[in-house]
Structure formats: structure tokens, C-alpha cells
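For this view, one protein chain was removed and the others were kept in their places.
Per-chain residue numbering starts at 1, and chain names A and B are given in the order in which the chains are listed.
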Amino acid sequence: MILAERKPIADILSHLGDARRVLLVGCHGCVTVCSAGGQKEVDLLVDVLQLARKAQGQAIEIGKMTLERQCDVEFLSEMLEQAKQFDVILSLACGAGVQLVAERAGSLRVLPALNTTAIGVSEQKGQWGERCQACGDCKLPLTGGICPVTRCSKSLLNGPCGGSSKGLCEIGNGTPCGWQLIIDRLEVTGCLDQYETILEPADWSSARDGGPRKLVREDLK
Amino acid sequence: MSSSNLQAVLQAGKFAVTAEAGPPRGVRPEIMRDKARILKGWVDACNVTDNQTSVVRMCSLAACKILQDEGLETVMQMVCRDRNRIAAQSDILGAAALGIANLLCLSGDHQVFGDHPQAKNVFDIDSIQLLQIATRMRDEAKFAGGKAVDGAPNLFIGASANPFADPFRIQVPRLAKKVAAGAQFIQTQSIFNLEKFKEWMQGVRDRGLHEKTAILAGITPIKSLKMAEYMAANVAGMDVPEAILERIRGVDKKEQKQEGIKIAVETVQQLREIEGVRGIHIMAIEWEEAVPEIVQQAGLVQ
Partner (left out) sequence: MTQLAKLEKWKGTLNKCIRCGYCYEHCQIYKSSRWEIDSPRGKLILLYGLLSGEVEPSDYVANKLFECFHCNRCQKACSSGVPIQDVYADAREFFLESGFDVVGTTSQTDHDLCARCLNCVRMCPHEARSFVDGKIVTDRLKCQSCGSCLDICSEKAVAIGRGFGTNPDELQRSIKLFFTQNSNAKAIVFSCSWSTFPGFQTANFDEQEADPETLTLVTVCSGRLNSQTVLETLLQGAWGVLICCCPESDCAHGGSGRAKARMNALQKTLEEIGIDPRRIQVSEVAQGNTKLFSETTKKFMDEISDLGALSIGGKQ
């Protein structure tokens, strides 16, 4: 799922500025699963904003809705209709959702309440970790199912580097060495002989480096 | 065959000595010239680091030219952290045009260690791919993209190796990969743990890699106890055995530098006995004066 977390409140407040009527819009998708932008988080943010404005002696009118998803236009129509009564939309969706809303919101300003961080998985209770960089040219068959672009801090395709120590990456904070994980998986799956094959420089044109990606399916049009 | 003196020394079967000089954090070329004066005559070539530990310094290319103008042969270090394949090939052309004879291909420390941790890290290619690209430019006069290079850059190409990094079982296959990619010489991480180094060298010899590439063993003289403890605890991939720390602890503070030199010299002497070690690479960080001392005391004067 897409991982996100709430922006610091000070940032959200500074971008809201003097807005009097704010519509908070949550999302039942990825941000609910990582407890960042679901209904519960919307309700909490409502209270924080009310308290903040009360402390400043400023009024605020807050509306709230949580949509099925914000990355499909069909789910936005009712909300956009209601949004006409507000000054600004504060979206708790991931960056993709916020942008779709912004595209459709006409003259209404749309602000993100979250920082979208990664494509990732649940690692344990209360913890999620990045797994995929959406490079568009999946290298997993060559590296035992562990992504060298994402899990190696230097995206080495022929790692590890000399900074790998006790299974951890030189950058610290407990980050596992991606290449240690790859080598372990290659070994367990009986593919360690693959290690010495030199992987050629990646074609990054399929990644964001080549420009924003589009997925077009003629057979579905 | 390149114009590299280092390559000539190795091919003649002599025990090579290289050292390292870090460029300044500013614009003054005199700082590099001072280092050249200290090292000239004591080494076969001098490495110039490339934004070491992700701290911005004068670029390796320019610093190499300054050393070279002082009559010191250089090994230009190139990391993959800061430049993509376009800039890397461009710098290789520049190095060749300026007569720089040797190239060391490295991944590079992560930018989190330096003074610009917010920077984007490039890593378009890794050190092994850089080895391949540089080798191809030289041997086939072709760019990575396939088009022809007008005049092949004549470089003696090398890479680094760290027998003390994890996982240990992959460090010989890793060397094999670098050799296959074109590494003609190897400079290792600083050696304090001789047993572990010997174990790695055994694996290297078992695969005949010592004959395909010239291995220069890395040495760092310890300047102080604080430095030794820092290296032991904080530098990933650095193995400083407790016995070494005890030796430094055992001497007076004023004597620590001398003890550090002593340890370095003893290590050099032991390294000379190891089959497959073709020279040493002295990394006397901001202590270039230690290089002539070590070279003399270890009896390496040519």
C-alpha cells in the first residue's frame, strides 16, 4: 500500500492561513490501512484544528467526509459539490489523491494534510516499511525477490558496498543491508551462483527519471 | 598499455606504494601542492579522494591536475554517489585529456555522513558498472550508450575491496565480480585484523584472482587513541581488534603517534609476506607526513 503520515500541525496551519471554512476529506484506501488518513484520523484532525483556532482566537468552520478513495474521479463528485460551501479542501489522501482532487476542484484551493512517503508493506504492529520504488522495470527475478533499488540505500545493482556491517546498512537507524537480504534469499533459494552475474546499468527511462509515467491499456478503453 | 607509472611498477614485479591525499574544502591549490611536496618520491602514485564521506571538497579531477603539475602521479577516485553515467564518462574524458593515468572506481559513502545530507543521491550506476564503462571506453573506444569515443582514454583502472565488510562469505565473489568487470588493481580497506585479511587472501588465491589483479593492502596509521576507538566503533566495515586498541592504550599520550607508526610498519612487514599482496596503499588521513616515515621504516625505499 501507499504509506503516508500526517504533516506537522504547524505546517498544516501555516498553509491554511486565515481560511474560515475548511473541508477535511479522508480516504478509506491505503491511508486508512496505515492509520494516517482514515475516518478516525479525520476526526482527530478536526479537534486539533478547532483547538488551534480557539487558542488563536479565530473562528473556524470544519466539514468532514471520508471517501471510498480519492484516486478515482467517480468517488469525488458528491464531495466536490459539498466543497462549494468551503474556502479550502484539506485532503488526508496520499499525494495522488490530493492531486486528483486539486485537478477537479476548480477555483478551490486543495491542501495535503499528509506527507506521502513510500510504497510499502506492514512489517509489524505499528510499523510499515518501504519496498518498491516503482522503477517500472522490476529487477526482483535477479535478486531473490528483494529489491536492490529500494532496499539498498545506494540502489546498487551489484552490491553490497563496503559499508555493510552485521547485516545493517552504513546509514544506521537499524536499516537492514539490502544486499545482505538479497544474498540470504539467493542462498536459501539455491541461487547464490547468480550473484556473480554482473547486472548492467539500469534503464531508468522507465522510472520517474524518464518523466511522469502513464499506464495505458488500449484493450480496456 | 597506459602511461601509468603505477602499472609499470607492478608489471615489473616491484612492491608498489600508493598513498592518499584529500583535497581542500576551498579554492586554494597551495594546500594540494604542500601535500605533493611531502609525498613526492615516496610513492608510486597518490590517490585523490572524491568528496570523501560526502563532504564537499575540491573535485578530484582538478586536485589530480594540481598534484600532477608538481610531478606526482595520481589515481583519480570517482564515486557513483554524485554523478550519473553521463557526468562519469565526461570526467573520464577530462582526466584522460589532462594526462591523469589511473582511475579508482567506487560506490561512495552515503550522503547522510556528509555536510549535505539533504542532497539527492545519484547512484545511476554502481562501482562495478563504472569499471565496465571505463574499461569499455579504453578497450573499445565506445561510450556506455554504444557510440564511439574519439580517442580511447588510456587509464589503469582499479577498484576497492573490503575484506572486513559483511557478509564475509561474499567478499571473494565480490572481488571476482570486480575483476571480471575490469579491475586491474585493487586497494583494500585499512587492515588491522591480519588474520581476517589472510583468510580473505586465501580465498582470493584459491580462485587465482591474485594473478588477474594487483592487490594493494590498505594501511592507516593510528594518530591517537581517540581516532582508533572512533574507527573501531563508528566506521562501518572497519575492523580494529581489541589487541590494537590495547597497544595504543598502553602508551603515553605523547607516544601514541609513534606507536601508531610502529603498528603500521609491523603490519606492512607482515603483509609483504602474504602471497598475492603486490603493494600497499597508505591512507594517512590528514597526516601525510606519516607516509615517508612508514615507507622508510618498513624498508620500502626504492
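Throughout what follows, contacts are C-beta pairs under 8 Å (C-beta built on N, C-alpha and C of every residue); 3 or more make two chains touch, one makes a residue touch a chain.
What you see is a predicted model, and the numbers here were worked out from it, not measured in a lab.
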item	value
Chains in view touching the one left out	A
Options A:H15, A:H28, A:R131 or A:R185, residue touching the unrepresented chain	A:H28
Among A:I9, A:I60, A:L80 or A:A207, the residue in touch with the chain that has been omitted	A:I9
Omitted-chain contact residue, chosen from A:Q50, A:Q82 or A:N115	A:Q50
Subunit A residues that touch the omitted chain in the full complex	8-10, 13, 28, 32-35, 38-41, 43-44, 47-48, 50-52, 54-58, 122, 124-126
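By our rule, only the chains that are shown with their structure count from here on.
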item	value
Separation of mean Cα positions, subunit B and subunit A [Å, integer]	40
Footprint of subunit A on subunit B - complex, ascending	80-81, 85, 107-110, 112-113, 121, 123-129, 132-133, 144, 160-162, 165-167, 170, 173-174, 176-177, 180-181, 189, 236-237
Residue ranges of subunit A touching subunit B (in the complex, touch as defined)	153-172, 177, 180, 183, 195-196, 198-202, 204
